[in-house]
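Starting off with a structure, shown below.
Heads up, this is only part of the complex; the chains shown haven't been moved.
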Amino acid sequence: MTHSQTDTLKEGHASIGDVVGIREQTAFQKMVASQAFWVGIALFVLVVFMTWLEPSFGTVDNTTNITRNFAPIAIMGLGMTVVLITGGIDLSVGSVMGLVAIVAGLLLTWHQPWYVAFGAGLLAGMACGAFNGFFVAYIGMPSFVVTLGMLSIARSAAVVLSGNQMLYQFGPDAPIVKAIGQAKWPRHTPDGWVPRWIPELSSHFWVMVILALIVGFVFIFTAWARHLFAIGGNEHAARLTGVPVDRVKFQAYVFSAFTASIASLLLLGYSGSAINAMGTGYELRVIAGTVIGGANLMGGYGTAFGAVIGSAFLEVIRNALLMAGIDSNWQGAFVGAFIILAVLLGMQTSGKSLRATLEGMFTWKRK
Amino acid sequence: QEKYTFALVPKNMNNPFFDQARDGCKKAEAEANGAFECMYIGPGEHGGGEEQVQIVQDLVAKKVDGIAVAPSNAAAMAVALEAAKEAGIPVLTWDSDVLPENKDLRVAYVGTHNYEIGVNLAKIVQTIKPSGGTICIQSGGAAAANHNERMKGIRDTLAGKESAASPGDALTGQNGWTEAPGCPLYTNDDFPLSVQQFQDFMAKTPNLDAFVPTGGFPQFIPDANRAAVEPYKDKIASKALALVVADTLPVQMDQMKEGLSLGQVGQRPFEMGYKTMLALKDMKDGKPAPADPTYTGLDVCTPETADTCIAK
Amino acid sequence: MSVLDVRSVSKSFGAIRALSEVSFTVAAGEVVGLMGDNGAGKSTMVKLIAGNFPPSDGEIAVDGEVCHFHKPIEARGAGIEVVYQDLALADNLTAAQNVFLGREMKKGLWPFRVLDKQAMINRSANLFAELKSETRPRDLVKKMSGGQRQAVAIARTRLSNAKLVLMDEPTAAISVRQVAEVLELIRRLKSQSVSVMLISHRMPDVFAVCDRIIVMRRGSKVADKATENTSPEEITGLITGAIRDA
């Protein structure tokens, strides 16, 4: 240990400076390496192919349809992504939708103004999220168990509150509710200003776009998001370095419930009715969308873009198969195969192609 | 002449009931000698009905030539049907209908009078148990409008008085009829669960007077149902237990003949699929639209009439 | 008054008694070495002081006040910085992100108060350069070499003006040159009258910077000697148990 200060002189910081500036990947390389990018490519190819194959696919009307149909799933996907990043899961989103719709629907049938009804719905939904968050974050229970419990509880609450009725006589504010759920923008001539060939996009879609932009911004620019990722990467380390782990996790579940509530209210407005079965089974679709978009169930990775693109991909496949007139019995097989293929495509960029994998299968293996 | 595409949209595709409608649809297609194609498509599972609305929207965007749909969520379906109307696509409803205020969105309803199923189920129960007793109704889903209608039919008939809205007012002694605690039971279309519920329930309430599923669920897994009902066969034979079930699929009729039920009230899904297709074809050809509603009729069966009750 | 006062602290994990009745103090600006065989309880001691878990028995006072830290963040709030033996890094974040984890630099005004990424990268680069470590601030920690990871954990403690720095084997994975820098850093801290507790198995390093050396064996303190009054041989004997007590 004969070291001394003079070393510094001999080589100086400059030489270390040379090194610290290096980036292992440029932003472009990172993008190309991401699964969402490749699923996006697959989606694009599918859209081009379908437009060529089936003229009714590429119409403005169908575009309006598709963009509206996947928006609620994508909106929930944004919330789910936040939860998945922390290493958790939220199985209750579908049931929360049902509860929110019933709470808002009840108030509407009692002739309350729409904002009161929507506010109450949001509150009910976020209360479910707070319940989940409390037991997961502060009590430390596994998220799968807590949100599975909530899946049952919220659905049951919806059934009880609705008295098993479909609610649809929405009182004076019914037109506003309907307008919220069915609004489109931009409007075609003559009502509006845009020509026929530009699709009218639903309020669902625009809400999704705005939420995705906000979530994307948050993910990139805020300390909160950095804490989310740190928790998913190494919860213990995050705790030791002073990240408010419990609070952040709690907020993640509340946010997930919030997005489920928004989706529910949009669908409520769109369908003009509240049914306690709304959202049944959506949890799997939402998780599927986000995972196809590249979110990691083990935590630590996920993007807003991925949540949107994954949901869009699922919906476009469904729509495309119908448009192509594929026998309905076979559609499930195609959907399944496409899901696997899209993700497989995305994987080829992690440095290893399918061919190489097959070649090396019984010899060399990726990590 | 161009070939039409008519879509037949069921509530869900994993129920043998709707398979029959599909068979009817396919038969009509075959008989039309290539004049139209039957496109059978619906959501995999029942759920809240949003997915079904999406599918109808897709069909409108695809510009099919006619749609026959069995709405899960009647109110929500109105939105899609409005789009169909705008696009000039003729629509029929079958199996279940849209809300009364949206009747103008479809040409006609072709299907069962669901309330009547309930009424007929109840009538069979009443002949077996004229003085009333405890009853348990087993339904499909808490939000299923058709099942709720049937439940209302049962309740109203037994109570002898009409209730304001489906699924009707629970029986609490009207006309001597009381619903057992914990009832109605909801199967959510899970067939094994429906058998489990029957077993559990009978274990708890061996002296139950009537058990009435508003759909065929338990009988769709015949041997399990046999095993579950077998212990009560004597009670059924002696009419101590009025087990009366909705629907009359062949597998169900077999079970009634074996003495595992005292009555079946069936619909004619095959005919729904068949008739809607023919009606759509007629409308396209400029012939008059079917009457609204067009009831496909019910088959009311008891062990005595088992071989003759089903209209062919 | 001593910065840290550990008062007959014990800690058990099930049947394992990791610490039994350990007491010692650390004065301001003092550098104390904590040595002992593997499993002697050194890291457990650090985690107790840093509030990772509570002692089974005994109490810990900081600046004369008994503290019951319930969370690591509270210990940090009281001016205690820690280099953990397992480094406590989030593998999916970059070096710079790890350095600033839990105390990110921000710019702009609420609600548009966003991360000042460039500033954090620059500051981290400086810290690494200070340690003479060729660690790239933008690299994911997952992909870094052992020594680079350790540099991140050390750099982290430099962000605040701590009054006590606990270093659990901070030089285990780093190279000769950086070891010298870390020792230099410890001396610098001392000169700013920051207290340091250094845990290390490297006898020469401990003797180079510590004022006092505490030796632990199987959970008990067996010696607490001023560096000038002892020798590496004696300490080795104490660690192994060849010398029973001192």
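Chains here go by letter, A, B and C, matching the order in which they are written, and residues are numbered from 1 within each.
In the analysis below, a residue touches a chain if its C-beta (ideal position, glycine included) is under 8 Å from a C-beta of that chain, and two chains touch if they have at least 3 such contacts.
As the structure is a prediction and not an experimental result, all values here were calculated from the model.
Student: For the entire complex in this file, put down the subunit formula using the displayed labels.
Tutor: Overall formula of the complex, using the displayed labels: A x2, B x1, C x2.
Simple rule for what comes next: only the chains that are shown with their structure count from here on.
Student: So which chain ends up closest to the centre of the protein, judged by Cα positions averaged per chain?
Tutor: Ranked by how close its C-alpha centre lies to the overall one, first comes A.
Student: On a C-alpha centroid basis, what's the spacing between chain B and chain C, in Å?
Tutor: Centre-to-centre distance between chain B and chain C: 72 Å.
Student: Compute the distance, rounded to whole Å, between the mean C-alpha positions of chain A and chain B.
Tutor: So the centroids are 36 Å from each other.
Student: Which stretch or stretches of chain A touch chain C in the complex?
Tutor: 1, 3-4, 7-8, 13, 16-17, 19-24, 221-223, 226-227, 229-230, 232-234, 236-244, 300-301
Student: Which residues of chain B touch chain A once you look at their complex with the stated criterion?
Tutor: That would be residues 5, 13, 39-42, 44-50, 53-55, 57-63, 73-76, 78-79, 87, 99, 141-143, 145, 148, 165, 167 of chain B.
Student: Residue numbers of chain A touching chain B in their complex, please.
Tutor: 56, 59, 61-62, 65, 69, 98, 159, 162, 164-166, 168, 182, 267, 270-273, 275-281, 318-319, 322-323, 325, 328, 331-332
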